[in-house]
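For this depiction, one protein chain was excluded, whereas all remaining protein chains were kept in their positions.
The block that comes next holds subunit A.
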């Protein structure tokens, strides 16, 4: 048995002679949250659909906890939980009926206690007996997560889970995923186009473009040796500009002064220097470094 919960090797898929996924390989570790990023049309959704056997790969292997998806489909799928795109449910049935329905599709039998536990976990207890058609999008997302976790999968795959969630919902989702990764050692793969979200939610980032692997790196690590951008707001922005110009390139925003091309470690020095010269700072915001890295890696197209 392999220790890696998910291994993807030389995955290739074409539609009508157009190659969508081109020799894609990556590996995921236990108990980590991965952000799956790529510009539109990079093949994120296609990859995810192949991981859960909705699409058949032309070439390559997908190995889930040591089980080959092609040769040992049910053993491999028994270890994956997923919400692919929108969490489609049976609208005429209640949340509980939906969960029971999906629970019946797994072996060994999933107990009612497990279902209740998940309902509690995703905070749907009050509405679980209402019909799903009365649910808000956020509630449906949470129900989707609950159904994906019924069989205690080792790998949880979420395709754009923050779509249509309000900030509170996103924060909740982040908390759920953290708990899962930490307490149950579930490996989570989240495809998303919200870079700031990814940065807050994920341990590692996996970037693909044109169906090819681009880069995989830890969120915290990489940013320390890269140049970053920071936003400053001071008692007097005019006086601050000459100070900042000593450190990097300065641009004026409508409210902030944007300083780019600096190291993250320089920031305390910058703040100290500014106050020595009598310019006091209200705010310093370290700008979305992942966004910059992402744009750099994918050649400027937005996610």
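Throughout what follows, a residue touches a chain if its C-beta (ideal position, glycine included) is under 8 Å from a C-beta of that chain, and two chains touch if they have at least 3 such contacts; residues count from 1.
In this section, contacts and distances are computed from a predicted model.
**Student:** Determine which name in "Cytochrome ubiquinol oxidase subunit I", "Aspartyl/glutamyl-tRNA(Asn/Gln) amidotransferase subunit C", "ABC transporter permease" or "Biotin synthase" the UniProt entry assigns to the undisplayed chain of the complex.
**Tutor:** Matching the unshown chain against "Cytochrome ubiquinol oxidase subunit I", "Aspartyl/glutamyl-tRNA(Asn/Gln) amidotransferase subunit C", "ABC transporter permease" or "Biotin synthase" yields "ABC transporter permease".
**Student:** Could you tell me which of A:80, A:118, A:201 or A:257 touches the chain that is not displayed?
**Tutor:** A:80
**Student:** Which of these, A:93, A:214 or A:258, touches the one chain of the complex that we don't see?
**Tutor:** With A:93, A:214 or A:258 as choices, the missing chain is touched by A:93.
**Student:** Of the residues A:59, A:101 or A:125, I need the one that contacts the missing chain.
**Tutor:** That would be A:101, which touches the missing chain.
**Student:** Among A:147, A:192 or A:209, exactly one should touch the missing chain; which is it?
**Tutor:** A:147
**Student:** Residues on subunit A that touch the omitted chain in the whole complex?
**Tutor:** 49, 52-56, 73-78, 80, 82, 84-86, 88-93, 97, 101-102, 104-107, 147
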